[in-house]
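The complex appears here minus one protein chain, its other protein chains still in place.
Take a look at chain A:
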Amino acid sequence: MSIRHGLLALLERGPRYGSQLRTEFESRTGSTWPLNVGQVYTTLSRLERDGMVAQGGEDAAGHALYAITDSGRAELRTWFEKPVDRTSPARDELAIKLAMAVGAPNVDIRDVIQSQRRHTVKAMQDYTRLKAQALIAVESGGARERDDVAWLLVLEQLIFQTEAEARWLDHCESRLIRLSATAAHTGSATATTAAGTAGAPTAAAPTGADAAPTEAAPPEAASPAAGAR
């Protein structure tokens, strides 16, 4: 995460000292990504080394002030203009875990999915509760309005992210059920493996309430799951 650019953005509004930057960063993002003062000073000294900020005097209380330079401003403009890279995704532990759970011995992938779903939906409940508070704060206006709006946007990003994860988990589950239903229909030797992997005895049967034979994937689609062992 770019603390570097976050600090430059705060400094563009005027010279600031270290712990002030930390406080402002956290109130913008609702302490979602807490910073310690050490990180702030380390980042400031790197920015200073790179010519993007300069130390410039002290405030009345004797705090050393940092100011953004022209090259710091140029760096900040580029940051706002350039999209955040999404083409080389960060390692996602959950995706890796589910990939490893396909056909793994002694693992019921549906249990893995459900325990994650519980955790993810709970996180969404908590974020939604915070969001309801943030909405009230934004609607009531006041001096902190800009920070409240920023915090609301951050919370909504967390909600969208967890929602995407919950939907993906639902999708994985129904995909596995469909694949094992297909495998059961074709009666291949690996069918029992696939059904066992999905971990739902009733769902593997053609009459299972959740099985959707009308939407069944073509038989060849079953091979990745069935053959993964």
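Quick note on the criterion: contacts are C-beta pairs under 8 Å (C-beta built on N, C-alpha and C of every residue); 3 or more make two chains touch, one makes a residue touch a chain; residues count from 1.
Throughout what follows, contacts and distances are computed from a predicted model.
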| item | value |
| --- | --- |
| "Protein-methionine-sulfoxide reductase catalytic subunit MsrP", "D-lactate dehydrogenase (cytochrome)", "ATPase" or "ABC transporter ATP-binding protein" - which is the UniProt name of the missing chain | "ABC transporter ATP-binding protein" |
| Option from A:Ile3, A:Val53, A:Leu76 or A:Val112 whose C-beta touches the chain left out | A:Ile3 |
| Candidate in contact with the missing chain, chosen from A:Met52, A:Met124, A:Leu152 or A:Ala181 | A:Met124 |
| Touching the absent chain when the full complex is considered, from A:Leu8, A:Leu21 or A:Leu35 | A:Leu35 |
| On chain A, residues whose C-beta touches the chain left out of the figure | 1, 3-4, 30-36, 39, 42-43, 114, 117-122, 124-130, 132-133, 135, 159, 162-163, 166-167, 170, 173-174, 200, 202-203, 207-210, 212 |
